[in-house]
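Input: a single structure, listed below in structure tokens.
Of the protein chains in this complex, one is absent; all others appear in place.
Order of writing sets the labels: A, B and C. Residues in every chain begin at 1.
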Amino acid sequence: MTVTAGVTAAPRRRTRRGAAFRDAGPPVALVVVFGIFAALSPQFRSVDNVQNIVDAAAVLAVVTCGITFVLMMGSIDLSAAGVMGAAALTVSLLVANNRNDNDFGLLGILVAVLLGCAFGCLSGLALVLLKVPSFMATLGVSAAGLGVATLLFAGVQPNISDTMLKGWAIERFLGFSYLTWIAAACVLVGWLVQRYTRLGRYAFAIGGAEEVLTLSGVRVKPYKIAVFALAGAFYGLGGVMVTSQLGAGLVQAGDGYDFSAITAAVVGGTLLTGGRGGVLHSAVGVLLVMVLTNGLVQVGVSPYWQGGVEGLIVVAAVAAAVIPQRRRNQVIK
Amino acid sequence: MSIPVALQPATVSAKARPARRLTGFMPIIALAVLVAALTVADPGFLTQRSLTAASRTAAPLIVLAAGATLVVLCGGIDLSIAALASLSTVLLALWLPDLGGLATPVVILVATVIGAVQGTAHVLLRIPSFIVTLGGLSILSAVALVVSGAGTVRVVDDSAVKWLDLYVGGYVPMSFAVAVVVVALIALVLKVTPLHSWISATGYSESAARLAGTPVDLVKVGAFCVSGACAGLAAIMLVSRQFSGGPTMADNLLLPAVAAIVVGGTAITGGHGSVWRSLAGALVVTLLRVGLPIVGVPSAYEQILYGVIIVVAVALTLDRSRISIIK
Amino acid sequence: MSELALEVRGLVKHYPGVKALDGVDLIVRQNEVLGLAGENGAGKSTLLKALVGLVTPDAGEIYVRGEPVKLRSVADAADHGIGMVFQEQSLVPNLTAAENIVLGSEGAAVRRGVYRWDTMRRLAQEQLDKIGSDIDPLARTDTLTFADRQMVEIAKVLRIEERSQHPPVIILDEPTSVLESKEIETLFAQIRRLREFASVVFVSHRLDEVLDVCDRVTVLRGGQSAGEVATAGAEPRELHRMMIGSTGSDDHYHENAAEPVTAEEPRLSVRGLSGKTFHDIDLDVAAGEIVAIVGVHGSGREDVCRALFGAEPTTAGEIRMDGRKIELPGTRAACAAGIGYVPAERKIEGMVGPMSVAENMTLTKQKARCTGPFVAPRKQAGLVDRWIERLSIRTPGRDTAIGRLSGGNQQKVVLARWLVGGDIRLLLLDHPTRGLDIGARSEVYRLMRELAASGVATVLLADSLEEAIGMADRILVMNDGRVAAEVACPSGAKPSPLDLVKEMV
Partner (left out) sequence: SEQAAGGNDAAAEGACQPSDVRLVGQVRNESNPYEASWLAGGDAYAKSVGLTQERLTYDGDSTKQQEQISQLLAGDTKCLVMNVLPNGDSDTAPIVKGADQAGAYLVTQWNKPADLNPADHQTWISHITYNGVESGQQIGDALATAIGGNGGIIALQGILDTAAAKDRFAGLEASLKKNTGVKLLDQQAANFSRAEALTVTKTLLTKHGEHVKGIWAANDDMALGALEALQQQGLAGKVAVVGIDAVPDAVKAVQGGTMTATVSSDGAWQGGIGLAIGYCVATGKLAVKDIAAANRAFFAEQFLITKDNAADFVEPKTNPADFECANVFNRVAGPLT
């Protein structure tokens, strides 16, 4: 059908592509913060402690991975706490445990992840069909997730005896716990999804200019739902990982992860308005947050002040990171 | 040069008005439906005493939500309101013995200044308000913990804040009346001054507002100030109710306050909304928080129901005619 | 001309307070370029959006190659072989050019949801080659210039060729308003190439362009078809007459209204102004003078304009208004000093879409609608209605959201914003007539003359060299961030475009 071009092709003009200067802020902040703590505390810079930091980052990394896709779309997701609680209870009741005779092993884990996925779907549907802003939709889903978790809990703590699931937290490979490797795999998968799949690129594009996608004939609704479902699956896995760590299914498994994950993502350079950042950014953000929490304990900051100091440093880190991108007349929400 | 053919007389636009007006009343309708549903579930719910108690309960949430609404209208968010209110309860409880009646305005002033500091950090450092106020939340919590000695500060002589616990005309709790007055005052000031234009322009399109010479930064800092002041006032209501201040006393009001704003139909992305809507939203949220357990819904189901109802309520109240994209 | 590619019968579309389409008929034949002309708000974009499934008409039929169709979405229209370049730029800024080009019709570039970047790059390259653009397909779109982005859009719509097995219909809604002449030539070459196998619908407010590239022109007026002209031998004036129903004035630029500049003291005086993209700018504008700045893309003139308004940081130099230095540069200070700015990107920077005409108009000069610190609704209504009438702004009412108006009327409201206070001393106009119809443009020119006559100094970044020459008393040519030349441009002794172009490159 193509008719030969009337104009001959011009020589290509090369434009800057790779990692931009503006993305350098968070990694630099990470190095600086790490350096400061390392200088202050010999225990902090021990190999053991670095392992400990990375291990401690595992669950947050997985949750942040999920939330990053939602944030990239310009939406927000506060459902992590509820979804993780529901997944934690589900998995602990499906693998070998002290409450019932189930012993589904991996299958149980899969079901828990799928449950997370289903909750994510609910958020997405509420956003897309009922047109409820994601802030509220996910808050509602979180409440529902906690309700489901409480129902499953039914008054008796389910303790898991599944050796594989318990082993995830205990056994090590090359010095890191299996959970850490799972988290690393999640980040890798997240990055591949973000870079090489339509789902990931569209999530990015929706954050950039949703209306344009519609104008181009793309049906954005299914992708929005899919992104929330993907995020839900990550939270589900996060719930499973917490269960593995604690050896028991807790309704509170996801407490606090929603806000920490958002903080980590934003500290890493993902914009809440969408269209910028990504899984790797978030991974840096997670490490930054974990280095902070660990470092403050290591250098012996009073528990009373820890939260405050952490907040201050996060604000400072973000402020430092945005300096290269400051413009007049820039929109900051 | 122009022939106004494509122009219909202005009467046509009147046709669209009833629908518009209906979306304006949606928060009230949602509220009425909720009260009706609770009454059906437990006929004893709809009594004068019960409503009086509910309105008294809702007062601090209304004030918190009203203040934060301004920040949301500007396109930002204030996550520090609850922590600031907690800190304010501590400060008030600590200062009441020395300052007496003067403690109230002083605490509100301090809260306003803290709001101003956060707003200034937001506009000067160019950090998203989400992050500034999240940082503010942790810092204020830490300060509250330290100054209170990590414990409750009892108010032995509460005569200076007792007036908030009285009833107007026997039935209307004073705190609720004050909350309504605050909302009315904010709404009035917005209505009769250019502030409304400035705030909406900032919220809808910050760059356009700036290029039109709107004092965007001032407006934002101002919104944070009001938000801080409201947090201070909410703290005073809490102290008058609790006879003490505590470093985490109001912390759990953050999400309900944001929920109240959104349930009221204010766009979380900024620009569109009003404090009146937040008032209705705060009442809906309060009824959900206390109504569901009181009419006997078991805890687990209560949470599920809360989640479902709040989503449905937002689906009803949000005026989508002005927002094309819901994020 | 043979079979009909597209036929529209009696299309009707109501918006609150407006009948955008009032029974339009339209015919597009195979292998022809159809021009669509009409004033701002005549319903062109609405009609075209109905043809790509973005607007659902209230009544009327659409036939594609003789078959009646109901178009529900852009994808639906694309399957029928209809594609469109929209009036407002519609690219995703944070994606690569290649992704934008194949967006919605990725074909072989995405297999089972997985991207194949090489294929995508190749596909995009093919499209870009068609229009002879040298853009790097993997460049992020927001790093491209405005005109490059327009080329990407055109490359994108040409994907229709690959997508549909029918001869495509390609709709271009004001594609040239942001292009330079060279790019316009490329585009026209493309349109002529497309005619070999496709039909093209072309919209532009530059009537000479329309007559140049089209085979036939349909004129819309007030949402109805007002007639049709074969372009061979037709005159722009004839078209114009059909658009507005009467003959327009000949003196487009209202040159006889131009008054010689008499002021001695410059109103605006800029010395050694430097910033990121411009260096050492000296500029004087006297009261009542119109100074145009011309230059190619990247000449930095837009940034100079923004810097004068305090919306762009400067590294050196000073700005004086009436001899008084502007301390604390910023948009507030500029407004206070009587400077007004009309940005080029109206939709994003010029107006607040969801707010009403009245609010947009009074956003800057709040004093004009207030008594004391309070808004006086009566005063505001009177003021706004006066300006709506004075500028013939077509709107259902002052409370209508400005986003609902047509582009030209939006622009008038944005201009009015600076005038309502009555204290404007310097106007910075960045492409003030972009996207305006001739009538509206003429209106804006007349307004500029009036303002100049009343002593307002104007800095104009013109939409075309002709406009610059027609309007300005003096023209500054910028090249690579510096002032390359200054050309006097008095009424009666206007320079030729060629004189300017020499300096520009």
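As a working rule, contacts are C-beta pairs under 8 Å (C-beta built on N, C-alpha and C of every residue); 3 or more make two chains touch, one makes a residue touch a chain.
Bear in mind the structure is a predicted one, so any value in this text is a computation, not a measurement.
Across the entire complex, contacts from the unshown chain go to A, B. Checked against the full complex, the candidates A:30, A:250, A:284 or A:314 give a single residue touching the omitted chain, namely A:250. Check B:75, B:247, B:271 or B:307 against the missing chain and you find that the one touching it is B:247.
Only one of B:33, B:53 or B:218 touches the absent chain when the whole complex is considered: B:53. Counting over the whole complex, chain B has residues 44-45, 47-50, 52-54, 56-57, 60-61, 145, 148, 150-152, 154, 156, 166-167, 170-171, 173, 238, 241-250, 252-253, 286, 289-291, 293-294, 296, 298-300, 302 touching the chain that is not drawn. Along chain A, the points of touch with the absent chain fall at residues 43, 46, 48-49, 52, 55-56, 146, 149-150, 153-157, 159, 169-170, 177, 242, 245-248, 250-253, 255, 293-294, 297-298, 300, 303-304.
Here is the rule we go by: only the chains that are shown with their structure count from here on.
With chains as nodes and touching pairs as edges, the resulting graph is complete, every pair of chains being joined.
Centroids of chain A and chain B (each the mean of its C-alpha atoms) stand 29 Å apart. Chain centres here are Cα means. That of chain A falls 42 Å from that of chain C. Counting only residues that touch two or more partner chains, chain A has 211, 329. Of all residues in chain B, those touching 2 or more other chains are 207, 210-211, listed in ascending order. Within the complex formed with chain C, the residues of chain A that make contact are 1-3, 5-17, 195-199, 201, 204-205, 207-209, 211-219, 275-276, 328-329.
Contacts from chain B toward chain C in the complex involve residues 1-8, 10, 12-13, 15-16, 191-194, 197-198, 200-201, 204-205, 207-215, 271-272, 322-323. On the chain C side of its complex with chain B, the touching residues are 16-20, 22, 39, 41-43, 221-224, 244-245, 248, 309, 311, 331-332, 334-335, 341, 343, 348-355, 359, 362-364, 366, 369-370, 373-375, 392, 394-397, 399-401, 417, 439-440, 442-443.
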